[in-house]
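A single protein chain has been omitted from the complex, and every remaining protein chain is retained in its original position.
Which chain is which? They are A and B, in the order written, and residues in each are numbered from 1.
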Amino acid sequence: MGRGRPRATRVLLYAVLAFFAAFYLMPVYVLVNNGLKSFREVSLSRMWAPPEQATLEGFGKALRELAPNLRNSVVLVVPAALVSAALGSVNGYVLAKWKFAGADIVFPLLLFGMFIPYQSVLIPLVQFLQWLGGLLPVPLYGSITGLVLVHVVYGIPITTLIFRNYYATVPTEIVEAARIDGAGLVGVYRNVILPLSMPAFVVVMIWQVTQIWNEFLFAVIVTSNPAQQPVQVALRNLAGSQIVEWNVQMAGALLAALPPLLVYVFLGRYFLRGLMAGALKG
Amino acid sequence: MTERPRLAKTTLALLLAIAVLGLAPGTGLQAGAAKKLEIFSWWTAGGEADGLKAMFEVYKKRFPGVEIINATVAGGAGTDAKAVLKTRMLGGKPPDSFQVHGGAELVDTWVKTGFMESLAPLYKSEGWLNAFPKDLVDIVSHQGEQYSVPVNVHRGNVLWFNKKIFDENKLKAPATWDEFFKVAETLKGKGITPLSLGDKNKWEAAHLFEDILAAALGAEGYRGLWTGKTSWEGDGVKRALDTFARILNYVNRDHAAFVWDQAAQMLIDRKAAMNVMGDWAAGYFTAKGWKPNVDYGFAPAPGTAGLFVVVTDTFGLPKKAPNREQALAWLKVAGSKEGQEAFNPLKGSICGRTDCDPKKFDVYLQSSAVDFTKNALLPSEVHGSAAPEGFATIFNDILNLFVTNKDVKAAQAALQKACVANKMCK
Partner (left out) sequence: MRIRRDRALSALILLPSVVAVGVFVYGFIGWTVYVAMSNWNSFVPDLSFAGLRNFADLFQTPRFQIDLGNTLAFTLTFLAGCLGIGLLLAVLLDRQIRGEAFFRNAFLFPMSISFIVGGTVWQWLLNPSTGVNLLLESAGLGVLKSPWYTEPRIAIYAVVIAALWQMSGFTMAMYLAGLRGISDELREAARVDGASDLQLYRHVIIPLLHPITLSAAIVLGHISLKIFDLVFAMTGSGPAFSTDVPGIFMFETTFRGNRFAEGAAISIIMLVMVAVVIIPYLIYSTRTEAEA
C-alpha cells in the first residue's frame, strides 16, 4: 500500500491469500460441523451438510471422557518442555561460546538423536525404563514421570540446536567483555546470555509443547494405565475397536487441539520474532 | 519493577509448580495397598466398553474390595493394542489378564512361546468343558490343555443387505456366488452398486476373501489350508481367487477410501445394496437406528450356509501376572453364565457358552446363536484364529495387491510361499 501498486495486483494478492486460508481452514469446518451432529446423523457422505439438529452431545461426551487426560497432558508437557528447554539452553551456551576440544564432535552427535525413527527404539526403551525405575523410588515405566523423562531426552537434540544457533548470533565481543570484567562460565550465562534468551525460549517452548502434546507412540507405549494417559492416547480410545462415533471423535479432536492452538494464536507473534532473532537459522 | 517482568515471573512460578507436580513420584497412583486387578483389552468405546464394565460389575459383586485397572488401548480391531501388549510382555510387565483372539494368535504367539499358564484345572473345576462347544474349546487349546476363556463369539461370514432395495426389486438374498452374480447384474442394471467394500485397513478385503475361500473349499478344505492338507496352489484356491476377482467388478470403485463401517453405512444411505462383514455390523446398524428384518436383512455369506466362521475374544492368564489370584477370579467371571450374559447383549455378540438366555438378545443374535450350535465352526484367519500372525500379516498384504492387479497366479505362489515360511506347510 502507499506505493501506488496497481489495484489489480492487490486484488489478486488477496484472492491468493484467501484461497490458501480457505484451504487451511477447510478441515476445521469439517471437524466443527461433524462434531455438532448426533451419532445417528454423522456420516461420511453428508460431511459438508450442516447438522439437521445441532447438538453438543458429541462435545459433551468428548469433554467428559477427555478431561482427566487433558490434565495429564498438561502435567506431562509443562515439565518436559521446561526441562528440555533448560538443558538445551545451557548446552547451546556451552557449545556456542565455550568451544572446548571435542565440541565439534559432541554437537553433531547430540544432533543426530533428532533423526532416529522412534518406532525402532520401543522395546529397548521399555526394558531400560523398567530397569532404571527399579533403581529409583519412582516407577518410570507406566507413569507420566517416565514419559517426561523420555520426552526430555529426545527433546535435547532439537532444543540444543535451536539455542546453539541462536547464541551463535550473540556477538563474541560481549562475552569477551564480560569475561575481562571477571565473569566466569556461570556468570556470563546469568548476566549476559540468559537475559538475551527470551526469543529462543519462546521458539523452543512452542516447538516442544506442540511436539510433546501431539506425540502418540511413546505415550501409548509408556503409559498403559488410562488414568495416566495423555490426551492423544485417550483421543484414539474414543473410538471403539469396531464402531467409531465420528461425531465424538471430531469433537474430541478439536478439544485436544485447543491448548496448542491457543499457544500458537497467543505466542505466534513471538514465535516469528524468535525465528527472526536467528533461533532456527542454519 | 515494571509490569512485564512481574507477569513473566508469576507465569514462570506457575509453570514450575505444574512441573513439580509432574515430577512428583506416583502422581495418580496413590490408591493405597488395596488388591488390584489389571485387565488389558481393546474395548475402549461404545457397546463393547459398556459390556466390559458390566462384566466388571459382576466381578465387583462377587469379589468386593478389588480395584480394577481397565487398561484399554484402541485402534482398528486391536492393532495398536497388540503392539502395546507385546512391548509390555517382552519388557516383563504383563497385565493380570489380557484379551486375545482364540486360536493361532493365542497358541502360536503366546502359548508355544511359554508366556501363558494352563487353565486346564480351571476348566475342570468350573465344568467348562461341557459349557462351551467342543470346536470352540479346541480353538483355545494346545496339546490338550486350555489356555484362555472365550467370552464371546462373532460370526464372520454374514451377508447384509438393504431390505427395501431387495423388496423393491423382488430380489432374494443370494445363497451362492453364482446367484450373487445374477442379483448383482440386476442391481447394476438399475444403477445400484451391488456390493459395498471399504478396505482402507487391508483386513476388510481379506475378510471378504476368507468367506469366499470357505465357500469354495467347504469345511474340510478350508480347515486344511492351515495344516498344509489343502494346497494354496490347488484348484480350490484358484477358483476362490477367480470368484473374488469377478466380485470386485461389482464393488464401489472408491473402496480404498473407506473402512468397514463406512462401507456398512453405504447400505443405510442406499449407496449400495449388499455388504459382507462380520456381525459387528449388526451392532453398527442398531446404533444407527436400523432394524433387523425391517431395514436390513441378513443371510450367511454366499456359499457358506452351514458354516460358521468364528471370531472369538478370549482372556488368558500370563505366567508373571502380578495379581494371579484376582486374575483367576476374573477368568471365572468371564467364563460364567452371569458374566457372559452381562457382556454379550451390550457387545452385540453371542456367548461362547451355549446356555445363555436367548431372550436377552435381539432377533439377529438369536438366529446366530442357533446356527452356532448347529453349524460347522471354522476358525477365522483374518481375525487371528486360523494361522500364525506372521502369516496373517502377509495374507493381508497379498490380498491388498490382488485387489488391484488381480493376478491369480502370483497370489497363489505368494500364499504358498508364506505358508511354507510360517511352517504351516512343507
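Everything that follows uses one rule, which is that a residue touches a chain if its C-beta (ideal position, glycine included) is under 8 Å from a C-beta of that chain, and two chains touch if they have at least 3 such contacts.
Here the structure is a predicted model, which means the values were calculated and not measured.
The omitted chain makes contact with just one of the residues A:T145, A:S197 or A:Q232: A:Q232.
Checked against the hidden chain, the listed residues A:P117, A:P137, A:P171 or A:P195 yield one contact partner: A:P117. Only one residue in the set B:H142, B:K164 or B:K200 touches the chain that does not appear here, and it is B:K200. Listed here are the chain B residues that touch the chain not shown: 79, 82-83, 86-87, 90, 108-110, 113-115, 200-202, 252-258, 388-390, 392-394, 397, 400-401, 403-405. Interface residues of chain A with the unshown chain, by the touch rule above, are 1-2, 13-14, 16-17, 20-21, 23-27, 30-31, 44-48, 87, 90-91, 94-95, 98, 100, 104, 106-121, 123-125, 128, 150, 152-154, 156-157, 160, 168, 184-186, 210, 213-217, 232, 235-236, 249, 253, 256-257, 260-261, 263-265, 268-269, 271-273, 275-276, 280-282.
Note that in this section only the chains that are shown with their structure count from here on.
Chain centres here are Cα means. That of chain A falls 35 Å from that of chain B. Chain contact summary for the complex, chain A toward chain B: residues 39-40, 43-45, 72, 74-76, 78-80, 82-83, 122-123, 126-127, 130, 137-139, 141-145, 148, 220-221, 224-228, 233, 236-245. Across the complex, chain B meets chain A through its residues 15-16, 18-29, 38, 40, 42-49, 69-78, 80-81, 83-84, 87-88, 90-93, 95, 258-262, 265-266, 268-269, 271, 280, 283-284, 287-289.
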